[in-house]
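Just passing along the structure, written as structure tokens.
One protein chain is absent from this view; the other protein chains keep their places.
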Amino acid sequence: MSAESARAPRRLPRLVVGGRDLTVEAGFTLLIVAFVAVAATTSDSFLTPVNLTSLLKQMVTVGLLSLGMLVVILTGGIDLSVGSIVAFAGIVTAGLAADLPIPVAMAVGVASGIAFGLVNGTLVARFALAPFVVTLASLTTIRGLAFVYSEVPIAPADPAFLDLGTAMVGPVPLITVIMLAVFAVGGVFLTRTPAGRSIVAIGGNAETVRLAGINVRRHVVAAYTISGACAGLAGVILASRVGIAQPSVGVAFELDAIAACVIGGASLSGGRGSVRATLGGVAVLVLINNLLNLYGVQSFWQQVLKGLIIIAVILVQRVNRSRG
Amino acid sequence: MSAESARAPRRLPRLVVGGRDLTVEAGFTLLIVAFVAVAATTSDSFLTPVNLTSLLKQMVTVGLLSLGMLVVILTGGIDLSVGSIVAFAGIVTAGLAADLPIPVAMAVGVASGIAFGLVNGTLVARFALAPFVVTLASLTTIRGLAFVYSEVPIAPADPAFLDLGTAMVGPVPLITVIMLAVFAVGGVFLTRTPAGRSIVAIGGNAETVRLAGINVRRHVVAAYTISGACAGLAGVILASRVGIAQPSVGVAFELDAIAACVIGGASLSGGRGSVRATLGGVAVLVLINNLLNLYGVQSFWQQVLKGLIIIAVILVQRVNRSRG
Amino acid sequence: MSRLELRDVHKEFSGVEVLHGVGLRGDAGDVIGVVGANGAGKSTLIKILSGALPMSSGAMWMDGERVDPRSPHDAHDLGIRTVYQELSLVPELSVTENLLLGAFPRRLGLIDWKAADARARELLVRVGFGAIDPRERAGRLSVARQQMVEIAKALISEPRVLVLDEPSAVLAGADLEALFALIRQLRERGVLVIYVSHRLPEVLQLATSIVVMKDGRVIETLTPGDTGEDELIGLMAGRRLEQIYPARRDGHGQVLHRVDGLTRPGEFADIGFELRAGEITGLFGLVGSGRSELARCVFGAAPAVAGKGAHRSPAEAIEAGMALVTEDRARTGLVLGMTVRDNMSLTTWHSTSRGPLLDVARQRRDVAAMVDRLQIRPAGCAPMPAVHLSGGNQQKVVLAKWLLRDPRVLLLDEPTRGVDMATRVEIYRMVDELARQGLAVLLISSDLTEVIGATDRVLVMHQGRITGELRSADTGEDEVLALSMGRPA
Partner (left out) sequence: DEPSSGKTYTIGVANFLLSGPYFSGMDAAITAQAKTKSTGDLTVKTISTDANGDAAKLAADVEDLLSKNVDAIIISGGPLESAPAALNAIKAAGKPVVLVDRKFATGEYTSWIGPDNEAIGKQDGEFLATRLGGKGKVAIIKGGPADNSIGLARTNGLKSSLSKAPGITVVEAPGFGGWSSDGALTIMENLLATNPDLSAVFCENDAMCLGAQRAVQTAGKSAQIVFAGVDGQLEALQAILTGGNYVVTGLNSPKVIGSLALDRTVEILGGASVEKDTVVPSPQITKDNAAQYIDPK
């Protein structure tokens, strides 16, 4: 970040519509359109219903995690524990599904995410601990708890457990609809509610916000709780989609979520980030994976290329952003 | 972080010796002494030469990575790619050891780390990209390259390959001596050289440093290069110590390295961090693992406890720090 | 052959031109005063000549040679040193390091800290700021002290051109005198000094020529002997200002806030005063006398240890109708990355929302009205990030944020710092109007004239204690200054 501020500003045209600066969003739209155009013309399999449906599904987990992560990142924090929460929520849901009605079991799964988020947030806000270490520690602890709950994967016998993950709303998977709804709510929350604006402002300058009489701690706790809730929901959805919950799932999920936010222009020092652009970041990440697979790039080279493409994408995005 | 600044400052006594504020360092010494005292009195195996030697060895990898990480963190950046560099440097060294003299192969391993660091630094500084995403991308790419170099682990036939990892300097393993030497040099670099001070200052306020006529970019590049070099060295040492280099080694090593820095009081927004306290952070992390093993805590409960202990440690450290 | 000459400098940001062909020239030993309303382009011009910003077009000469400083480093090599308007020390580092960054004395390749501290101390003494401990962390110094360090930093090696952007805004008393003495010394040694300030008497006293800027152009170049404050203000504002300070108010109403025995060891002790409806109370003191801490404490932003009259939290203070305009707008007044609109409505988000949602329409209306009422420039600034506003306009945004809360007790800590004369008059008029509507106002200021002129009553602090209370109408600058130095009036 440091070096960013050290650059002289560039002067490039910006896209401003109705007083809103949409340059970054427009850049994303272009980028994604370009991706899709290339994919559609070079691969027969890309524009098939099967592939499009699976793309929509693949966005769900990383999408939900990214939205929660964005809220935390906006406060200037970070939540590394989301992958472990995915595992815990999933395994608990699958475990309880044997004894409880499935919706109740799922609610408990999401609630466990909320509880972990609350703990993370409290440690960060009330005890003023560094978010990176707090959530790194809870990453470890929650992963351990998932294994303590069940060392082995759990596959609920009731086929209704799969419903959430397989249902369709017209041509769109239900879970994708859920994710988009969460993004819509998240967008309204961050741009149109006092709490959401406060969270953004806290990341910009917490002291100014505190002096404006806003309870900084409570908002920070709320941010981590939202992230925990999103991770819990992602865990429940993932377990339902796969039909089996593993305590080992979700390792390094947090990195993809953070990457989606940053590709979407969020600043890790807080105060800057957009819900729409984050969704764009999620789409870009999922598209990269999809394309590498469609082209049949061999696995290790996939990793090599994935890294290089991400760099290329953020280079393109930076040009957009620096038109400031 | 945000919430940290929102707290009213506390005024607690500080330990100042010869104009230097040693409160944090003293807190660490106390913490480590407490750990050791508890361990020595409750476990017969702790104070055995074998255990102490292996403790000293276990500090080496995370220690080297932490020092490099600290330099990067001081600039306000982060280096997630160190674990992948460990893998790449190790596998290349082991691969080349078949054809080249072992010291030359090892030098090439370290040099590969330097090269990756240079690329990371250039992308961050010259193209003003977010360090998190740049190094996340290079984490992926470098890991892929390690596998492209060799899909399977390589164990050099020449037993001299193990020498570096097994040699002793009196009662202390050579690799520990190397690590301590690197810390000593790092300490002098950061506190006593213009380049080191510039790196610290850049993390505090890059614009000011730029306005002071200092080449910010060059120093940022240097910081990532140092981190790459440390990771390369760690990879070579690890391969020699284990006798075999795996392309899959080092996953999540970056998290431990960052944790060591932050436990040592470094601020992820840059400008604040101490070499000695980072060494303390490394010692704490290694001690936690060692103790949980000595007490025979079951492995998943180990994870649960490890996270909780880390939180406890940073709570204690925060009390120290907030005496500001 | 002049020491420095700029010709036809243009500068645009994001396609908007803010400098429209500015020229500037000065000889060795000159002190060029640069004055102009907020947003006139003074800081932008200065950043260009010190290499911090590239010009869009134009040319620059030094001692007859064409130069083109593309970075601060280039400018340093040319002997141009600059003290910027916004404080920019590295808070984590010591004063010594901040001063010598990039020029440490070395022994065997390593920094020689002993020599460095000695050199820093010597430098501070030489420039008249010997009271500052070079080993202190810069972030722990008061704003005024930090400003002094900034000035010292520019003098680490003898410059050919020294640029000072509002150096005096946070200085008072002896510190100000030290600065003036320094500038005179530099002049005698043949340094060209460019001095940007809103404090016109200072400019008139120091400058050998005065450049008046308006809307990105130089509209006049004057000689101090031939002009006066009124003329300058008239040129800057484009109109005559009848009267700087409003008439005093009388018939003060009930006590709206009472402080009694308030103490925080090390900062201030046994503070007692009353703020009454319709009255403006001034609070004067020298750097570090504890005024800012006192105000923060009353507002609940920092804890008190003993005494009555301090709120427990800012939220409680605001609920009780109190507002605090802090002295450091960048660090505690604004969220710089957010829009002007967001910044202004920060205090009213929660109170004006409709259901769970913000009342965006009302927010837009309120903000537009405030931009209009306080004449914030540029007029279309509402969707701009606050960081893009000039310093004075940023200050107005902070003020607007609190006015939108309709406070009853207004604490103003250096509210006119960096604000141009016309706007100051505007602020005085507004504060006066607010007082007449029944508000109680505490005006903390380091500007002696202002603290007497704009208030009804002046409290004077010295080393954390109130050493005197004077009726503004019956007192003079000497008396206030004496009390602030711990001498009986």
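Going in written order, the chains are labelled A, B and C, and every chain counts its residues from 1.
One rule holds in what follows: a contact is a pair of C-beta atoms (placed from the backbone, for glycine too) under 8 Å apart; a residue touches a chain by one contact, two chains touch by 3 or more.
Note that this is a predicted model, so its numbers are computed, not measured.
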Task: Shown chains touched by the chain that is not drawn here - done: A, B
Task: Of A:Ile32, A:Leu180, A:Val242 or A:Val316, the one touching the omitted chain in the full complex - done: A:Val242
Task: Per the touch definition above, residue among B:Thr122, B:Thr191, B:Asn215 or B:Asn293 touching the missing chain - done: B:Asn293
- [ ] Give the residue, chosen from B:Leu129, B:Ile244 or B:Ala266, that touches the chain omitted from the document.
- [x] B:Ile244
Open item on the list: Touching residues of chain B against the unshown chain: what are they?
Closed with: 45, 48-51, 53-54, 57-58, 61, 143, 147, 151-153, 155, 157, 162, 165-166, 238, 241-244, 246-249, 251, 289, 293, 296, 299-300, 302
Task: Interface with the unshown chain - residue positions in chain A - done: 43, 45-46, 48, 50-51, 54, 57-58, 147, 151-153, 155, 162, 165-166, 238, 241-244, 246-249, 289-290, 292-300, 302
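Everything that follows uses one rule, which is that only the chains that are shown with their structure count from here on.
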TODO: Identify the chain pair joined by the greatest number of C-beta pairs in contact.
DONE: A-B
TODO: Work out the mean Cα position per chain and let me know which chain is farthest from chain A.
DONE: C
Task: Centre distance in Å when chain B and chain C are each reduced to the mean of their C-alpha atoms - done: 43
Task: Distance between chain centroids, defined by C-alpha means - chain A, chain B (Å) - done: 28
Open item on the list: Please output the residue numbers of chain C that touch at least 2 other chains, ranges allowed.
Closed with: 301
Open item on the list: Show the residues in chain A shared as contacts by 2 or more other chains, in ascending order.
Closed with: 207, 209-210
- [ ] Over in the complex, which chain B residues touch chain C? Could you list them?
- [x] 8-9, 11, 19, 188, 191-194, 197-198, 200-201, 203-205, 207-215, 271-272
TODO: Mind listing the chain A positions that touch chain B in their complex?
DONE: 1-7, 75-77, 80, 123-125, 127-134, 136-145, 147-148, 151, 202-203, 206-207, 209-210, 216-217, 220, 251-252, 255, 258-259, 262-263, 267-270, 299-308, 310-311, 314-315, 318, 322
Task: chain C residues within the chain A interface of the complex - done: 12-15, 53-54, 299, 301, 313-315, 317-319, 324, 326, 331-338, 342, 346-347, 349-350, 353, 356-358, 360, 383, 401
